[in-house]
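Structure first, commentary second.
As you look at this complex, bear in mind that one protein chain is not there, while each of the others sits in place.
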Amino acid sequence: MSPPSDTWIIAAQCPSRLGTVDVVTRFLKESRCYITEQHSFDDRLGERFFIRAEFRPLDDDFDDEAFRAAFAPRAEEFDMTFELTPPGTRMPVVILVSKADHCLNDLLYRYRIGQLPIEIRAVVSNHPDLEPLAAWHDLPYYHFPITPDTKAEQEARVWGVIEETGAELVILARYMQVLSSEMCAKLAGRAINIHHSLLPGFKGAKPYHQAYDKGVKLVGATAHYINDDLDEGPIITQGVEPVSHADYPEDLVAKGRDIECLTLARAVGYHLERRVFLHAKRTVVFAK
Amino acid sequence: MSPPSDTWIIAAQCPSRLGTVDVVTRFLKESRCYITEQHSFDDRLGERFFIRAEFRPLDDDFDDEAFRAAFAPRAEEFDMTFELTPPGTRMPVVILVSKADHCLNDLLYRYRIGQLPIEIRAVVSNHPDLEPLAAWHDLPYYHFPITPDTKAEQEARVWGVIEETGAELVILARYMQVLSSEMCAKLAGRAINIHHSLLPGFKGAKPYHQAYDKGVKLVGATAHYINDDLDEGPIITQGVEPVSHADYPEDLVAKGRDIECLTLARAVGYHLERRVFLHAKRTVVFAK
Amino acid sequence: MSPPSDTWIIAAQCPSRLGTVDVVTRFLKESRCYITEQHSFDDRLGERFFIRAEFRPLDDDFDDEAFRAAFAPRAEEFDMTFELTPPGTRMPVVILVSKADHCLNDLLYRYRIGQLPIEIRAVVSNHPDLEPLAAWHDLPYYHFPITPDTKAEQEARVWGVIEETGAELVILARYMQVLSSEMCAKLAGRAINIHHSLLPGFKGAKPYHQAYDKGVKLVGATAHYINDDLDEGPIITQGVEPVSHADYPEDLVAKGRDIECLTLARAVGYHLERRVFLHAKRTVVFAK
Partner (left out) sequence: MSPPSDTWIIAAQCPSRLGTVDVVTRFLKESRCYITEQHSFDDRLGERFFIRAEFRPLDDDFDDEAFRAAFAPRAEEFDMTFELTPPGTRMPVVILVSKADHCLNDLLYRYRIGQLPIEIRAVVSNHPDLEPLAAWHDLPYYHFPITPDTKAEQEARVWGVIEETGAELVILARYMQVLSSEMCAKLAGRAINIHHSLLPGFKGAKPYHQAYDKGVKLVGATAHYINDDLDEGPIITQGVEPVSHADYPEDLVAKGRDIECLTLARAVGYHLERRVFLHAKRTVVFAK
């Protein structure tokens, strides 16, 4: 759910220190910005401060460039990084897929009805299968096949699309390829993967088969930022679903689809609304 | 979960207006109070502002009386009511029960292990049954029987205990009596009831039997502040549990016990941590 | 999830009486049918017996007509109605919609990937909006506008499509029209509606707005068979989702979409797998 059309977001983080809230909220007040929702958290173990505010400028001639320029020196004093997001911002996105289409289908639906404020610049896949689905939504589709020999080259082509389209977020919607460390580094904090299990429970391939073998009574999904430590990226959100002895591996796969879609869409929504803060290997998520 | 032992809480509300966050956060900064968690919300339909901050005074000689005195005029300017809660505060509580003991048992356990920062001053009942349970926890137990003729008188005795013990919170842990409008008014905002259904689904008596008759597939419980509109008090939190055709009314009652305990305890915890704000007929709850 | 491709289903019900299980299971054994999953329940308040078995004929020349003919007299002895469903059965379906497309989109996706064993014969709407979505799935779309004056006539046209297509199941996927008693009677037990609230909580129109006004902390959806007592049809399954004070009515609507889709799809799946038994105003659901 995106904030009302007149609402800006400021999101910031910095080392813990007296005055971290005040430096933000005072400036907003001085700038005649009315705060409609605000959340801050100080991680006492990590000694790190996080703040997010939604606000509505009271004056019609609110000038965000001036705002940024005036706030920058104050932020700097606190070693604070900040991001200002105007209302109606639609983040440019590239979606990576393989053959499974449930997450893509779900994202495209939310995109189509305007629930996710994104602008999908491209769908990229190592398989041709999902082209018709992209085409129906009038989206460019790039089919870059991959073989053991062409892995680096294929990744370069994927990166090319990300760069050329100006994508700020990459969504791995069941893209079944492992990215190189370099690619992970370039996409740090802006690539969200859905892992089809409750990490760290079942890492690696075929987690639903692993789950069946263990006889678990719950299956789940994990949405996380990618990093070069495979299946260990910072977790954004997780979902879960009860299962029974009567669910064979293929049933777990089917049941898992729903929870994968919901979990990925929720993570993307949080990211778009600047509710997720990444620091070290953990996230702070100011959910509604 | 109570905040760490050095953490204070300030909770405030007032009409919506520019500067409502700033008046609180600036004062905290000026008072050298470090904010560890903070949440504010502006209800745009109700035009009402709510804020809650946990903070740690950086100076050893923090003087809360001086803090209150100095902040009061600033708050007044905004028509703001506020409450300052010191670390380690244990709220004086009276618990009302009838015969069912599951919620009482649950609350006493959480009290005993220190999970709920309360000081139980008395357990009051219209039946004698739960005295041994109270006694094992070294708690005074008042048995005030009730008949149609003695209703007003009995309520007066209950009120007497509340007054004499200085209870700031009254928990109706399955107290099966309807309170008078006067009593409700006197306890406004400081008496929490657990209704054994998902309000407004099944108001009134025997909700689980009503649920069975309707063939519902979910049962639930609602924790709410009492008011004189029976079963319509402002909702704090709700819980739910799946059920099936094989659950007869007595099974629903049994399944309901767990969800009633959990829901009531969660509501009480939110109240104690000053996470609940009451305004008109709705609540704002800053859950963790 | 449909049973494996060699698996038949028998579903039956009758008044409670000694031998109700035996008459089914003995016949299956005598017919050399191997039972892979079986569930029976005797409703002691309603004095009614329900049974469902999945089985695999051991002989290649299994003749279902012969099976039916031979079992019929035994069933009759118990006043038992039964239904035999061959593997791979795809139920003919008509879907009714208005303007909201989330449930339709979700059903069409599950249909497309074969998760729901249905054959969609038509999509019918009182609005033209969802035609492109139906068209992309190569489905006939009937736009039958409705006005207060043409209500009966429009319903007759809808009924015409149901009859002509041979639909065995009608799914009201957010069809915002009230059906006449006659139509309800004709569709008894084979029309599933999704009500966008946790019945009987918020009957009627705009349930999310009602929910907001009450300040509830949970919203839900109810899938039920329609009957002529509006919003009171026998419940098949219900879903629920936590919400907060920060969710305005439009947020509740958005959050509700997911739970509506999931709840409706689950109900349809149960119906297709013959897991739902309807008796009087309640259902028996043998979920996996």
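The first chain written gets the first letter, and so on, giving A, B and C; residue counts start at 1 in each chain.
Just so it is clear, a contact is a pair of C-beta atoms (placed from the backbone, for glycine too) under 8 Å apart; a residue touches a chain by one contact, two chains touch by 3 or more.
Because the structure is a prediction, the values reported are computed rather than measured.
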| item | value |
| --- | --- |
| Residue in contact with the excluded chain [from C:G19, C:G88, C:P145 or C:G204] | C:G19 |
| Residue among B:E168, B:D213, B:E232 or B:D258 that touches the chain left out of view | B:D258 |
| Positions on chain C contacted by the hidden chain, ascending | 4, 16, 18-22, 25-26, 28-29, 32, 34-42, 44, 53, 58 |
| Interface with the unshown chain - residue positions in chain A | 41, 43-45, 198-202, 214-218, 220, 234-238, 240, 244-246, 248, 281-285, 287 |
| Interface with the unshown chain - residue positions in chain B | 1, 37, 101-102, 105, 109, 113, 115, 136, 244, 246-247, 250-251, 254-255, 257-258, 262, 288 |
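Methods note: only the chains that are shown with their structure count from here on.
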| item | value |
| --- | --- |
| Self-contact between copies chain A and chain B, residue sets same or different by half | same |
| Geometric centre: closest chain by C-alpha means | A |
| Far-end chain from chain C, centres as C-alpha averages | B |
| Averaged-CA centre spacing for the pair chain B and chain A, given as whole angstrom | 36 |
| Computed distance of Cα centres, chain C from chain B, in Å | 41 |
| Multi-chain contact sites of chain B, meaning residues that touch two or more partners | 41, 44 |
